[in-house]
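A single protein chain has been omitted; all remaining protein chains appear in their positions.
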Amino acid sequence: MFNSSLRQLGAVLRAKKISSVELTQLYLDRIARLNPALNAYITLDQEKSLAQARAADERLANGDATDLTGIPIAQKDIFCARGWLTTCGSKMLHNFVSPYDAHVISQFNDAGAVNLGKTNMDEFAMGSSNETSYYGAVKNPWDESRVPGGSSGGTAAAVAARLCAAATGTDTGGSIRQPAALCGISGLKPTYGVVSRYGMIAFASSLDQAGPMGRSAEDLALLLNTMAGFDERDSTSLQRDREDYARDLAQPLDGLRIGLPREFFAEGLSSDVAQAVEAAIAEYKKLGATVVEVSLPNSGLSVPVYYVLAPAEASSNLSRFDGVRYGHRAPDYGDLADMYEKSRAQGFGAEVKRRIMIGTYVLSHGYYDAYYLQAQKIRRLIAQDFTDAFRQCDVIMGPTSPSTAFKLGEKSDDPVQMYLSDIYTIAVNLAGLPGMSIPCGFGADNMPVGLQIIGNYFGEARMLNAAHQYQLATDWHSRTPQGCKETT
Amino acid sequence: MTWEIVIGLEVHAQLSTNSKIFCGASTAFGAEPNTQADAVSLALPGVLPVLNRGAVERAIKFGLATGAHIAPRSVFARKNYFYPDLPKGYQISQFDLPVVGNGALAIHVPASGKQAAYEKTVRITRAHLEEDAGKSLHEDFHGMTGIDLNRAGTPLLEIVSEPDMRSAAEAVAYAKTLHTLVRWIGICDGNMQEGSFRCDANVSVRHPGGELGTRREIKNLNSFRFLEQAINYEAQWQINTLENGDAIHQATVLFDPDSGETRMMRSKEEAHDYRYFPDPDLLPLDIAPQWIEEVRATLPELPQAKQARYVGELSLSAYDAGMLTASREMADFFETVLAAVPKDAKLCANWIIGELNAQLNRDGLDMAQCPITPQQLADILKRITDSTISNAGAKEVFRTMWDAMLKRGEFNSIIISAPSPQISASGSSNLTDVDAIIEARGLKQVSDSGAIEKIVDEIISANADKVAEYRSGKDKLFGFFVGLAMKASKGKANPAQLNDILKRKLNG
Partner (left out) sequence: MSPSNTDVRKVARLARLAMSETEIESARAQLSGIFNLIAEMQAVDTTGIEPMSHAQDVSQRLREDKVTETNQREAFQAIAPQTEAGLYLVPQVIE
């Protein structure tokens, strides 16, 4: 059951071979056994999950079930969910029970999916290892001494360990793709504007995008069908016709033109990752694809540009956390300024403070043009590189992360090294393009390697097709971590 | 040594939309605290702004009314600072690219002392859209301040002038003209007590022709009187400071109406660094030429155009034209009355500027609360022009009607609530109230020439000696005969008719 695809689960639920309550209970029991070691979830609420499962069973009985009705999924703790503690991985929101639902949450509720719980994450989605969470680090199910990646590390670990059928993530600079790669699962960051950001706690508004994380491209397509769509409450939500992201899954790959950016295979890429990615490209050639070398000349600047723009937006987005209307307020304080400064100093962790400081600095008087404006101009150059590259190819492929999962604590004292682990994913957010990561083998110490697939704007269906065809031909995506193999 | 005062004004006009600028919460004034503070107003984690079309439309109207440039693309920016009435920790405003730029406002500065009245044009640098903050209530909650966020997110148009004003009188004239204009075009209710129209004054002093001095900004002036007092105090303070050999430092100050003085704001002592940057949640605002034209079509005739028309087409004096365009309500009232008695513009103007204004002042009402309708006034004026009543009689009708309507408390309802079947049968249903009052008060003039002739004949025969004196050349006695005849008719004789008949008979 824990290795079934979403389609298979939907079929057994509709065939009444198992009820949603039974399925949900199986997952809750498995979470109770395996989660204490992994720390993938911040909040669980059996009563709420089972109540949703009972409602789903009614819908199944009434015959008005959707693809996802009754299927237990997990939500990254960045999404506000009514009645659920929503912490965003921060002490600042340790007591924040959301009074409203994010658009993504409403979409899943409307579809009748069951929410198993809120998954762990880097604090305010700032991190690449899940070590910045106030609620403790998440362990990589493939090796508990290693990080699962971040910021959607809890979701990645939960999916890899089969602690949910699928889950949501968010991606500002690689936060879906990098943990997906490090945990050996599939994850997709859609084109900016495809999934509403309403109710998703903002990190860097012009880069943040929610997306699905699961065990296969086919599962991602089903999830994205539910998550995507216009929402009038988000000014950056795009008004487009609904599309079925699964429509092209079965298409053969003959004639698919794959662009390989030479900058993604240069210095800094570990050889085990390079090998696995090259093997995947070879497999694609066998499936009928052609390969062309492309260039993204400014992609090397994406890390510096990102570490100006994202902290700048974040410094402003996080100003609302002031201890006045919700969230943490310091127990002891003097005047108003003291209340602000203590509440924020206590509520935010080191990495969040660091980014607020960077952002405040680059926006402050005298530095704006040299940093912020310059970064925005280079952002355009980076986006233009992709436009040029897509004249020669349909999708771009390369590594998701320069290395496999690193050890817990290995990079936590060196922010610059940590930031460089997002070197292949960040440019995609800056350009607003869709990007995904799928498992493509194993590197040193038998840790998973991710293949990144970057599409043109609104190219999700094509990317999912390319990923699905690869997953039909390979079995990397169905490998399970050793300690998580027990099934029922 | 002479000093010149230099003043620029920043006016915050709350736009009269139903909902807030970036969310669907109500903007109604006076609700219980925080009952109109929705998730977006409270800046809950994850919420996002969506711009209100009504706010943009009002900004376009303002731009059109001041001959300004409407930006085809403008940008919203975040102004970052911490304050408890600012829930997001930033205010969404416009910085580099405001929606309206380069307008102008012609003002009339009234005579004062030896200074004659004069006209002047004040340039408007820009007008931009932004959100209002909430309110801090300083009543003592165990030494704490209470925050009400109902007002947070109310749309504001911040209208920034060039430093073109040279006296408090000019600043007040500009503020009043602007106040009239925003109400005229229906973008702001102008209620200064409720804070719908607030002025900040940038004041500096210099020697005429010299460099601009360092300015100090007086915040939140919510009456024209305070604006005038604050500027005068501040300018004198700056002059005294400079004459003492001290320097002026840029600062933000508050005006204390009780002491009549300005003082530094403690919360603004530390230099601000607002870290403006384009709001990533809001895309650029594009305004198509077609939208501007649609808005232009809804724009009412503006005060200055009306004044010119009243003088040119209706032959009213400039003074009358100015009075009649003091507010949109006043002008609309005038034009509605005029439509019913189209040949008597001067009569309409006199009645509105004179009798009606006097009554409004007496009862402390503004034009919008005027108890009698333009139709009712027109009915009265018609009865003057058709000689049914005299001017004095008309005033009595007017006051009677006014008091009756006020007493009812439901203005404009006499006609509707008390239709008279006889009147509607006669085909002039609008004349119910006026005619009823004329009837009830016995104000109808005697215009029956037979009846007047009879009175005149009686007077002539009873005063043969005076008639002889008159006929021998003592013209002044004519008034004596008029008086007698009026008295005999109990004041109801049509004066013009009486004159004619009396003249004919005395001379004949």
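Labels A and B are assigned to the chains in the order they are written; within every chain, residues are numbered from 1.
Here is the rule we use: a contact is a pair of C-beta atoms (placed from the backbone, for glycine too) under 8 Å apart; a residue touches a chain by one contact, two chains touch by 3 or more.
Source: prediction; values computed, not measured.
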{"item": "In the full complex, displayed partners of the excluded chain", "value": "A, B"}
{"item": "Candidate in contact with the missing chain, chosen from B:136, B:250 or B:391", "value": "B:136"}
{"item": "Residue among A:342, A:411 or A:477 that touches the chain left out of view", "value": "A:342"}
{"item": "Sole residue of A:41, A:96, A:203 or A:264 that reaches the chain not shown, by the stated touch rule", "value": "A:96"}
{"item": "Candidates B:84, B:213 or B:322 - the one touching the absent chain", "value": "B:84"}
{"item": "Full-complex contact with the absent chain, from A:270, A:295 or A:376", "value": "A:376"}
{"item": "Residues of chain B in contact with the chain not shown", "value": "17-19, 23-26, 32-39, 42, 44, 50-56, 73, 75, 82-85, 136-138, 141, 143-149, 254, 265-267, 273, 275, 278, 280, 282-286"}
{"item": "Contact footprint on chain A, counting only the chain that is left out", "value": "95-97, 99, 192-193, 206-207, 232, 235-236, 238-239, 298, 300-301, 303-305, 307-308, 315, 319, 322-327, 329, 333-342, 344-345, 348, 353-354, 356-358, 360-362, 364, 370-371, 373-381, 383, 415-416, 419, 429-432, 457"}
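By definition in this document, only the chains that are shown with their structure count from here on.
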{"item": "CA centroid of chain A to CA centroid of chain B, Å", "value": "57"}
{"item": "List of chain A residues in touch with chain B within their complex", "value": "79-80, 86, 88, 93, 96, 98-100, 102, 197-202, 204-206, 232-236, 312-313, 315-316, 318-322, 324-326, 336, 340, 360, 363-365, 368, 372"}
{"item": "Footprint of chain A on chain B - complex, ascending", "value": "39, 42-51, 78, 80, 82, 84, 87-90, 147, 273, 275-277, 280-283"}
